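In this view, the complex is presented without one of its protein chains, the others remaining in place.
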Amino acid sequence: MPLLDVDELTVTFGGRGRRADRGRDRDRKPTEAAGPTEAAGPAEDTSVRAAGPAGPAEDTSVRAAGPAGPAGGNAVRAVNGVSFSVDEGQVVGLVGESGCGKSVTSLALMGLLPRKGATLGGRADFEGADLLAMGPRRIRDLRGSKLAMIFQDPLSSLNPVVPIGVQVTEILKRHRGMKGEAARKEAAQLLDRVGIPDPDRRLREYPHQLSGGMRQRALIAMAVACAPRLLIADEPTTALDVTIQAQILELLKELVDQEGTALLMITHDLGVVAGLCDQVNVLYAGKVVESSGRRELFAHPTHPYTHGLLGSIPRLDAPRGEPLNPIRGSINDQIAWADGCAFAPRCDRYEMGCLTGTPELTEPREAGHQARCVNPVLATTEVPA
Amino acid sequence: MSLLELDGVKVHFPVKKGILFDRTVGHVYAVDGISLSVEAGQTYGLVGESGCGKTTLGRAVLRLVDVTDGRVVLDGTDVAQLPEKEMRSFRRRLQMVFQDPLGSLNPRQNIESILSEGMAAHGIGGNREERREKIKEILAKVGLPGNALSRYPHEFSGGQRQRIGIARALVLEPDLIICDEPVSALDVSIQAQVVNLLEELQKSMGLTYLVIAHDLAVVRHISDVIGVMYLGSLVEEAPSDALYEEPRHPYTRALMSAVPVPDPEVEDRRERILLLGDLPSPANPPAGCRFHTRCPWKQDTRCATERPELRDLGGGHRVACHFAAEIASGEITRTSGEVVPAAHEGSGGSGGSEASGAPRASGASGGGAAKGSSSGERASEAPAGT
């Protein structure tokens, strides 16, 4: 069984569903009972419909908030049925551009979404227990011990008025029951472990006295303080320079190799993913559009979006002088998943079939390589003009 | 003659302290003696990490910050010496595209007002109608619909806003456009659109760009010549292809090796040079070569004492390193730092043992090196442990 199994996660902001309802009916298991004929209907959202009549009170709010029903007012479905799994010691990438729902997914898993205004759906099993249904106390105990997170901006993730040492030992005290000198020694060891020179001095310093790279190292030290089973890294290197990024990526790799920690890497940078992740999930408009092992994905991008992304990136090792092949339009040009493929308005390969209901994840190329596309790119070399 | 020539440009910001009366207690050496030239119709790319002074240099060319010393010559006129009044009319010839597309547009002006303001200030286009025609023409060129005129910046997407920023620069028909991180705030798929647009415009209108960016891949894609900056000075300058094929400065090598490539096959084979420690403060730059505190090839002679000048190695390839030739020929090997070889294959391979066998940088050579050596040593033990 995988360490983390996320199944049809949905997150809706605004609308009538007022609360991030964590303790919802456990029977709500999305089954694809709706069947293909029904799913093809234009005004349906399978993930919501599949919920069935089991959870009466919450479901109406969720349904009203879905993009298919504009009656829900200005509700935004940021994550729209995302499924993926992370095995022990595996590095899994969640890749996508801004607005694809990758950060919201990580916050939902950590139980860090605002309780008011966000409605969750689906389930996320971590070691057999559903993270989404957990009470705030239980998830707080889990956070920092078995589940840890690193954020994009190391400066705003650290408390500016508390020395680094106190912030690190706090975690050791809370989750490992360590005290006084022992906690301080362990903290110094942790800083040393993540490559912060002179850890005893650094423990007394405040976050602003550290450079960006050192701060990110300190955050990583705090995240790995309790040897978590799963580390969620949300754009951990985006705010850093490339040379520092290389250092941090190397550190993360090392931690995964040595500690057997699983890593969920959330990033927009396909280059980072290529060097780090075992399994890659590409997100677009709140859904996984392609999922595969890293080598297979980069060698044979099958979804036109992935294909387009790879064509958009200027590569340091590519011959110069050729124009890039951008995806046209912007993220604003999309249609509701219920009506068809959200990417269709930007896609050169869309067909009538793309505009009738949500495309399913299929395996058009080979086993284990999933793509949510009616007309996938199967020839590998040509790049759409 | 080159369109733009910088000669020994320095920008030093005073650091002030004091309760009632400020006194200058030191300087931040943001740009410290840069000479380069940009040819008409070409793109000069300036790369470097944050804090290297590339943005300050761009602003110095536009005289948005005061030049402490040196000359900024555009087409025969020294911009740094122009009186304020003449400078204002001269600004038409130098335009800028900013990093943050939303922040660089006044949220309370509509697009027509944003684009016509510069024209009005310089008397381009006789009346409102003429200006509107011209603006429509430019909008079409940058790929925006004509009905954009009456809209406001917040009604556009990020990529469209950047197109507006480009249009604002273009309406004045400048000689040189300085693009400060023109795509780094945009999504990958939008980045490519804007990069292509900049290239098309250059082809059709014969524009000259000075592109300032941290993304080496983007800069290499659009530049003819690339200058690499480190801590306020230029460490290497070369034609784009030459720089990629044979980076001569240790910093350029490390920078290039740190850029991830979206291809697992390449990633696994790629050798990465990990620099030690962090960028020193530009308020207190190291003596001698600015890079010697982090340089994996640092030598005991000259590096810490003598500041290297840019030397021409032929073919327009200029390098500011005392030992560039020796490093290239392999006479000098690395003295510190870490090379990460094939990431997922053969951990603890030759690269790792090489690094652990490397002598430590001497602690006497400054805080940066001391910091670096301990992290380098610790990190190099890692592959052996697995």
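Residue numbering begins at 1 within each chain, and the chains themselves are lettered A and B in the order written.
Rule of thumb we're sticking to: contacts are C-beta pairs under 8 Å (C-beta built on N, C-alpha and C of every residue); 3 or more make two chains touch, one makes a residue touch a chain.
Simple rule for what comes next: contacts and distances are computed from a predicted model.
As stated in its UniProt record, the chain not included in the shown complex is "ABC transporter permease", which appears among "ABC transporter permease", "YifB family Mg chelatase-like AAA ATPase", "Phosphoribosylformylglycinamidine synthase subunit PurL" or "Type-4 uracil-DNA glycosylase".
In the full assembly, the chain not pictured is in contact with A, B, by the touch criterion defined above. Touching the chain that is not shown, out of A:340, A:359 or A:376: A:340 (per the contact rule at the top). For the chain missing from the display, the contacting residue among B:25, B:64, B:140 or B:205 is B:64, taking the whole complex into account. The omitted chain makes contact with just one of the residues A:200, A:317, A:351 or A:366: A:351. Of the listed positions B:54, B:91 or B:163, the one in contact with the omitted chain in the full complex is B:91.
Within the complete assembly, residues 74, 333-336, 339-340, 344-345, 350-352, 355 of subunit A touch the chain that is not shown.
Against the chain not displayed here, subunit B makes contact via residues 59, 62, 64, 88-92, 94-96, 98-100, 103-110, 117-118, 121-122, 147, 150-152, 154-155, 165, 168, 172.
One rule holds in what follows: only the chains that are shown with their structure count from here on.
In the complex of the two chains, the subunit B residues touching subunit A come out as 49-50, 157-160, 187-193, 195-196, 199, 214, 216-218, 220-221, 240-241, 244, 254-268, 270, 272, 274-275, 277-279, 340, 343, 347, 370-372, 374-375, 378-379, 382, 385-386. The touching residues of subunit A, counted against subunit B in their complex, run 97-98, 192, 195-198, 211-214, 241-247, 249-251, 253-254, 257-258, 268-275, 294-295, 298-299, 308-317, 320, 323-328, 330-332.
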